[in-house]
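Below: one structure in structure tokens.
Left out: one protein chain. Kept in place: all the others.
Up next, chain A:
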Amino acid sequence: MKMPTARQRRLRTILFWAVPAILLLVPLGTNAYTQFIVNGMLISTLVTLGFTIVIGNLGQLAFANTAFFGIGAYGSAILAAKLGVPWLLTIPIAGVFGAAGGFLASAAALRGIRSYYLAIITLAFGELMRWSYLHAKPLTGGTDGLPMPRETLFGTSLTDDTVKFYVFLVVTVLLVKATANLLASRFGRAVMAVRENEVATASLAIPTSRVILVTFIWSGFVVGCAGALFARHIGHVFPESFGMLHLIASFAMVLVGGLGSVLGAVLGAVMLTALPEYLRAFPGMEELFFGLIVAAVLVALPMGLASLLRRLSPIFVERFYREAR
């Protein structure tokens, strides 16, 4: 495998910070509508990132991702609407709630429930959470959902998508960077080692149970934070936002971007958030085209868009991800 040279690695680090720096200028070129879409991309990036580390890097068929997302969104909305906690403060708290969800999901994996069985039990967890949002009416508002309270940030109303954008961008960049640090370390290697051969991993003095537990918790934290962003993004949380449709959309983002790749999480989220907007030009055919394009990408690039970039230049070879084989 062609690895990046020292110079390419430096370039990669510069790129990592240059891209968000350039993104600071995005609001100059957007209108209210496109800004809303861009904000959605940032949230999807985090949702995809949290998902991909569990199914790609750790190799566990766990589909509790939408549950983490809903827990984060409702956690944030309940804190803000019922207890008057400033929204900004609810972001890390929602992350902790999501992490608690991750802890629950890992408990199943650690009790030896794996593969298809883990898939079905985590899907059930997601549906149970959705059922809870519907029925815990005093807290969640049931089918009516829960509106986010009006708030101002630095003197600007938090209904303004440009203000939201800057907060979302900072949160996203910090969480992507932290996740990249994690995956590029001995921890990230241990995560992939568990995927490749769990028995052999333990023989190298690596506590495999802890590796699985921490991966789920971190995944839950990232996606829980994304939930808090989402609550502010749409301004009103409804149970329907956290159903199978969201899970399948996130799964598609993971695969289109490239399983287990941080770069892929960003690419998949951006592409599949933007695509439906472009397809509005073909009324009645949107879903068909969407499906065809996703299928075409996966046939042409089974390891996703990130694998295309990796082929173009070793700069895009991540220190922390190797395709399963």
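Structure notes:
Quick note on the criterion: a contact is a pair of C-beta atoms (placed from the backbone, for glycine too) under 8 Å apart; a residue touches a chain by one contact, two chains touch by 3 or more; residues count from 1.
Quick note on the criterion: contacts and distances are computed from a predicted model.
Look at the chain that isn't drawn here: its UniProt entry, checked against "Tetratricopeptide repeat protein", "Ribonucleoside-diphosphate reductase subunit beta", "D-alanyl carrier protein" or "ATP-binding cassette domain-containing protein", names it "ATP-binding cassette domain-containing protein". Within the complete assembly, A:Arg189 is the residue of A:Lys164, A:Arg189 or A:His246 that touches the hidden chain. Of the listed positions A:Ile206, A:Val237 or A:Met271, the one in contact with the omitted chain in the full complex is A:Ile206.
Within chain A, the residues in touch with the undisplayed chain are 1-3, 177-178, 181-182, 185-187, 189-190, 192-193, 195-197, 199-208, 214, 322-325.
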